[in-house]
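A short worksheet on the structure shown next.
As you look at this complex, bear in mind that one protein chain is not there, while each of the others sits in place.
A, B and C are the chain letters, set down in written order, and residue numbers restart from 1 in every chain.
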Amino acid sequence: MMSDTTQTSTQAPLQPQHGPQEPASRTASRTTPQSSPQHPRLLPLPTRIRRAMSGSWAMLVATLILLATVIIGLIPAFNSQALKQDIVLGAVPAGTDGHVWGTDALGRDVLMLTIAGARTAIAGPVVIAVGAMAIGLVFGLLAAYTGGWVDWLISRVVELMLSLPTLLLAIVLAGLIGGGYWVNVLVFMLLYAPYEIRLVRSAALSHLHDPFLDAARLLELSPVRILARHVFPVIRPVVGAAMFLDMSNALVSLSSLSFLGLGISPQAADWGRQLSDARDQLFNNPMTAIAPGIAIIVVSVAMNIVGDWITARADRGER
Amino acid sequence: GSSTAKSSGDANKLTVAIASAVSTLSVNQEAGSANYQLAALYQEGLTGVDGTGKVIPALATSWKSSDNKSWVFTLRKNVKLHDGSTLTADDIVYAINVARDSKKSPGLSVYWPNYVQSAEKTGDDQITITLSSPHSDFPIQVSNVAGLFVTSKKFFDEAGSNYGSSKKLIVGTGPYKVTEFDPSSHVTLTKFKDYWGKNNGPQTVRVDFVAEDSTRQLAFTSGKVDVSFNVPVTSVAQWQKNGASTTAYADRSYYGLTFDPNVAPFNDIHVRRAVSYAVDKKAIVSGILKGYGEVATGIDSPEQLAGWTDNDASKAAKQTAKLPAISYDMKKAKAELKQSSKPDGFTATLTYPTGYAQAGKASLAIAQNLKELGITLNVKEVPLEQWLSDIGNGKQGIGWMIYNPTTPQPNEVTSWLLAAGGSGTNPANWNNAEVAAETDKVGTLDKESDKLALVLKSTTTALDEDIYSPIYWGKSVVATAKGVKLAKIGTFWLGTNWAADFSKNA
Amino acid sequence: MRIVTKGGFVKVAKFIGRRLLNLVILLFVLSLVTFGLLYLTNSDPARTLAGAKKVSAAQLAEIRHQYHLDEPLWKQYAIWLGNAIHGDFGTSIRTQLPVAQMIGQRAWVTLTLALMAIAIALLIGLPLGVVAAKRHGTWRDGLITALAVVGVSAPSFSVGLLLLYVFAVKLGWFPVYGLGDGSFADAVPHLLLPAITLAVGLFAAVIKVSRASLLEQVESDYTLFAQSRGVSRGTITRWQLRNAALPIMTSSGLLIASLISGTVVVETTFSLGGLGTLLQESVTFKDIPVVQAVTLLLATVICVTTAIIDALYTLVDPRLRPSGGHRGSADAPASKEGEA
Partner (left out) sequence: MSIMKDNRQSVAQQGEIPQDSNTTTTLGQGSESLQATAITLRGLKVRIGDAELLHGVDLDIVRGETTAIVGESGSGKSLTAKALAGLLPRYAHVQGSYSLLGEMVNLAGDGRSWRALRGGAIVWLPQDPFSSLDPLHTCGTQIAVGMREGSRAERRDRARQLLTDVGLDAGVADRYPHELSGGMRQRVAIAAALAPQPQVLIADEPTTALDAQMQSGVLDLLGRLRDERQLTLVLITHDLALAAQRADHLAVFRDGRVVETGSRDDIIRHPRTAYTRELLAAHAGIGEMERPAIGSAVVRAEHLVKRFAGAPRPAVDDVSLTVHAGEIFGLVGASGSGKSTVARCLVNLERPDSGDVRYTDGKGGMTGWSMHVAQLVFQNPYQSLNPTMTVRQTLAEALRASGSPADDAHIRKLLDVVGLEAEYLDRKPGTLSGGQCQRVAIARALAPQPKLLVADEAVTALDANVQRHVLETLLSLRERTDLAILFISHDLDTVRRIADRIAVMVDGRIIEEGSTAEVMDHPKHEYTRKLIASVPQALSVNLAGEERHQ
């Protein structure tokens, strides 16, 4: 074995200087283009448009919609205005004097009511989705990673929760705590959680034997840390997709409780409530149903666009 | 929609959509109004009613009593049952005993069977029913409207718990025979050829259960349905636009507020009055009900009371109009509240049952009315069952009373609302010994005018004390498609062979 | 595929045995919990049964006595359990009908409806999810995802009415309501529109989950290698789907679970008397025997679905097969793989 003379062979390897075979030119050529923004002219036009559409544009609009919804929800004035009745007028179609979108059965202005409905549109669904996913992550990861009786127990409880009648739980909680919007939010958080637990658990299971987890175990990282830093980021796309979908789902679920007589107070402006009240007005003033319906759809699409964008950003450069 | 509802082709088949499904054909087991409506076509009692509520012979041809306690019924001869057998007195006695058995007839036994002491066969075609207390209007109680449904004893015993189910169906003596029953979908009936009476109705009647109002309307629009009951009053105009002919009739229902005089602040009559004055009943009837209702001036509706006025509701209406119900007057409302223990207003909760959208909307209207007084009324929707359980629980100062009488008993509503005092006996937990005694006394009176006078007197007391604040008496609307004619309609129409009143052009 | 190996039957028997035990435990606990929850609701069946009518306290007591509602809670439960163990689920308080009979009449409607809905959702949702993942980041992807979200946010009764109006009333392609003449053959076309309505709400879940998990596969090495060998696109897609199958299967199983108890609105809109409406009516009525029986039935269906899906896991992924062995680690004992 010959010692061949290169300049590096004599250096102590652990010295924090340049890499051993590091010609100066190399470092320079690699680092310079890194930060400079990409020249837009280099992309074909359709790509540029597509990129803009799928990224910033849609994102911008969606963010604006959500912001507007939140802000409007914070202005109490709308609420009292919107709830003014005119029962003698009743439901009139769109365009009738001063009511752009007509009125509902109680003669309330549909436009105002829809705007005021923004109040309950975002907070509840976000709390439901985030809360349920938090529960899902904690127990789903625990079940997948620990295995054994913990997994068995969690899986059985999940099955139990999945089998419990929704309505029963809602009624009992409403009876015990006293009903209302936030109780419903709590009910749905509990009802969504078992789904998330299963989802997280199975997603985590499919990565449980990945070598990088072995590597993490060799570093004697605590299970919590392994789950939080190694397993969670890997399953994040699935988790993200499910969570933002849940927000849309929750928005609709909250409104469907009105069908069962457990919804939000009929006095409050709420899209779900509006929709369920609109059932017998569909033919008198279709706007009573269309307006809140569109509002729900627009907001939940916006939530998903923003959600997807956040998930995509978090995963950028992964592949 | 541009398509207009046309009747489905077959002139011999009538398709009817109703809003609620029945789980069994036996009213003894499930006594909802839909059950009664259906049973009217296939089962009969000793007596029957006509559209106005007048008692007419059915399985009994005549009846008499000397003391209002012991009733002798002479039976119709040669009545055939749907299973081909001939009806016997034993079958009827058996049916009465079944109605008295709270296990077999949980829905019915609380009514008239409750005061039946015995029912016996006292001749080949005669039975005698003995009551524990005198009841002058007993004959109407053994009609199918009030709750006697005669069947074959043999069939009942054979069917056991399957009596009235889709497996065994049901046997009666009525003009129609059930040929098909699917509790999740429909009942099909065909004309019973051995029926003792006349039946000009269509050969086949199919009753579909379509719970959702909008679906029912779409089904109607699509021409799949000839007749629809339970047209929501708020969308009558829309149905008409889609080609429906609509007919409304007073359905004897009572909608009103109940105040519990034991719950603050409603223990203060001024508070109660303030609330009653503030409710704009007229606006509710015209705005929310679109006129399909009547501002209630008393508790039992004139149509209900008509049993004591020769079945002429207008006579009864003249009487009820004189009752001292409070009508809308915001000034007086404010004045009353000033005098009360809560001059600056207060907060209360009003619940209404799911499925009663009109009551919900009325609640919101009331809340808006009360806001002017400074009273905050929180409106809550709860499941029907919970609402029922909460009636008279002594916790709610203000509550809805929604009452759909099923029997023709003229004071059916007040017999409960004004029943003997004490907690739980009446929905308001109102304790007025005099009124309670009066209510108990009604059954013992002979003359109908006396009964009416007494009931109106106690009602007056209740209204004066403002324990009950009536709002409206309801109406129901029936829609018929083009080519379908509805001959007549009346308050008790659904307790008769209603199918025969429809005729279809081929 | 190697599925049945030597001793495979023993394994299958063991798997089923363990599952059955799980099911029994679950059903027992579930019946306890349901019973307790029902007890906590504040409606009174006796009162509801009597209706808004004049009933004396004695009569109410009589009704309560008849259904053992006046017994202490544990005794009520014991009575119920004793009967249930003997296969007698009692009679409904609300309708006096034997519970088994009530459920029998309605169960198939809901189960068929749920199965049809999930089948439609998968048949349409999966291909869309595949396209979205393969055309990831393009306008097609965006459009599909957006449509899916619109589907999930459209309340099912609105969708139902809209479909009814367009396809049943205007075009006359489908029946408007009900189940037809009662035969199964006639019921299927009647159930199609409701099933589509339900499926609209499921697309999003199917599309999003399949897209997300497929995306991981699309740029994987084995995909590239297969592509480079000229393996057909269909085969590659099948491989990718199979690799992405775990989360997709899980969420499909969950969808079935959610469907079975979530059909109330659609059942109401299309006038189909099914388990959903029965359960809803019985819960609000506090009809304990019916609620118990329906809940247990649904739980059984859910458990069986879960078991099937877990069995499918091991079919799909050889690494999860106990027989195949795996690079297990100290933290993941091999025994747990079989039961997920």
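By definition in this document, a residue touches a chain if its C-beta (ideal position, glycine included) is under 8 Å from a C-beta of that chain, and two chains touch if they have at least 3 such contacts.
Owing to the predicted nature of the structure, the values given are computational and were not obtained by experimental measurement.
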item: Chains still shown that are in contact with the chain withheld from the display; value: A, C
item: Contacting the left-out chain in the complete assembly, out of A:L221, A:I294 or A:A312; value: A:L221
item: Residue ranges of chain C at the interface with the undisplayed chain; value: 1-2, 5, 136-137, 219-222, 224-231, 233, 235, 239, 242-243, 316-319, 322-330, 334
item: Contact footprint on chain A, counting only the chain that is left out; value: 1-4, 6, 8-10, 12-17, 19-22, 26-27, 29-31, 33-38, 42, 44, 210-212, 214-221, 229-230, 233-234, 236, 315, 317-319
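Criterion: only the chains that are shown with their structure count from here on.
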item: Farthest chain (mean CA position) relative to chain C; value: B
item: Centrality ranking, top chain (CA atoms only); value: C
item: Winner on C-beta contact pairs when A-B is weighed against A-C; value: A-C
item: Intercentroid distance (Cα basis), chain C paired with chain B, Å; value: 39
item: Centre-of-Cα separation between chain B and chain A, whole angstrom; value: 50
item: Inter-centroid spacing, chain C versus chain A (mean Cα positions, whole Å); value: 23
item: Touching two or more other chains - residues of chain C; value: 41-42, 157, 161, 268, 284
item: Per-residue multi-chain contacts in chain B, two or more chains; value: 1, 212, 214, 383-384, 386
item: Of chain C, residues touching chain B in the complex; value: 41-44, 47-57, 59, 62-63, 66, 91-92, 94-98, 101-102, 105-106, 109, 157, 161, 164-165, 168-170, 172, 175-180, 182, 268-274, 277, 284-286
item: Of all residues in chain B, those that touch chain C in their complex; value: 1, 3, 21, 23-24, 29-31, 102-104, 106-107, 109-110, 114, 161-162, 165-167, 180, 182-186, 208-212, 214-216, 218-219, 221-222, 224, 383-386, 388-391, 401-404, 415-416, 419, 424-426
item: Residues of chain A that touch chain B when the two form their complex; value: 84-85, 87-91, 105-107, 171, 179, 258-263, 265-267, 277, 279-284
